[in-house]
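Missing here: one protein chain of the complex. Every other protein chain is in place.
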Amino acid sequence: MLMPMSHTVREKKKLLGRVRRIKGQVEAIERALSNEAGCEEVMHLIAGMRGATAGLMAEVVEDHVRTHLVDAGKHPGALNVDAADKLLDVVRTYLK
Amino acid sequence: MLMPMSHTVREKKKLLGRVRRIKGQVEAIERALSNEAGCEEVMHLIAGMRGATAGLMAEVVEDHVRTHLVDAGKHPGALNVDAADKLLDVVRTYLK
Amino acid sequence: MLMPMSHTVREKKKLLGRVRRIKGQVEAIERALSNEAGCEEVMHLIAGMRGATAGLMAEVVEDHVRTHLVDAGKHPGALNVDAADKLLDVVRTYLK
Partner (left out) sequence: MLMPMSHTVREKKKLLGRVRRIKGQVEAIERALSNEAGCEEVMHLIAGMRGATAGLMAEVVEDHVRTHLVDAGKHPGALNVDAADKLLDVVRTYLK
């Protein structure tokens, strides 16, 4: 019988997918430098990789806020979800 | 009889102090532009003001995490203080 | 007879306009704190002010690159305008 995939496992797959895309971006920067691509291209590739890194961090921070600030097993309903959303909105504007 | 100053009131005075210093920095930028100061000076003043703004945001975010993510009256001890500290460490690296 | 407004004077008016709007935003933060507005509102106002500060910095940096990196009187045509544009594109992604 197939078991439903747990939240954590789904989340982990998504994060690993992001990290592997970032690794591909780093390798593209390495190739561009090796092939003596112009500064413009290299700067553009680095900016793209930085954006993807910010996206990864935003997702890990979100996970952390939603699952670790309060132990939902011991304190069900204690996390103020609206206040957490407002926090994450602010954090995301800084993570861009 | 003098009452001890509450946490909130102390916090508010500190935040207002920060905001007023930022206002002074904005006025210094305004004067520098009016007096046709060099770009270098203007860029330097803006960078200083931006740093002070980041410091203000860091303090408000910290307050928000410590006091609003969990209603401590209803759910005493529910906030994982160590997890909150780790979150704030990360947020501060982005708020610089 | 009316003289045409010089580039510098036009530029200065535009920058002063931006700085004055930022001062208005700082005063709104001051009022929000004085009136004990919620953290959410204060964080939102600070994020807006930070964005406006980034916009001001981007404009001053652009001016600096276009007018001071090369003395166009002594070295007409020496600035590589395309390379300068590429640089400013990158700088803007970081100034957000």
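First chain written, first letter: the chains are A, B and C, and each begins at residue 1.
Convention: contacts are C-beta pairs under 8 Å (C-beta built on N, C-alpha and C of every residue); 3 or more make two chains touch, one makes a residue touch a chain.
Predicted model, so just to flag it, every value in this text is computed and none were measured.
Engineer: Against the chain that's been left off, what residues of chain C make contact? List them.
Structural biologist: Considering the whole complex, chain C reaches the absent chain at 57, 61, 64-65, 68-71, 74-75, 77-80, 83-84, 86-87, 90-91, 94-95.
Engineer: Tell me where the left-out chain touches chain A, residue by residue.
Structural biologist: Here the touching residues of chain A are 8, 12, 15-16, 19-20, 22-23, 26-27, 29-30, 33-34, 36, 39-40, 42-43, 46-47, 49-50, 53-54, 56-57, 60-61, 63-64, 67-68.
Engineer: State which residues belonging to chain B touch the missing partner chain.
Structural biologist: Against the left-out chain, chain B lists 39-40, 43-44, 47, 51, 83, 86, 90, 93, 96.
The rule we apply is simple: only the chains that are shown with their structure count from here on.
Engineer: Round to the nearest whole Å and give the separation of the Cα centres of chain A and chain C.
Structural biologist: 30
Engineer: Averaged over CA atoms, how far is the centre of chain A from the centre of chain B? Could you give it in whole Å?
Structural biologist: 26
Engineer: So the centre of each chain is just the mean of its C-alpha atoms; given that, what is the distance between chain B and chain C in Å?
Structural biologist: Distance between chain centres: 22 Å.
Engineer: Which residues belonging to chain C are in contact with no fewer than two other chains?
Structural biologist: In chain C, 39-40, 43, 47, 50 touch at least two other chains.
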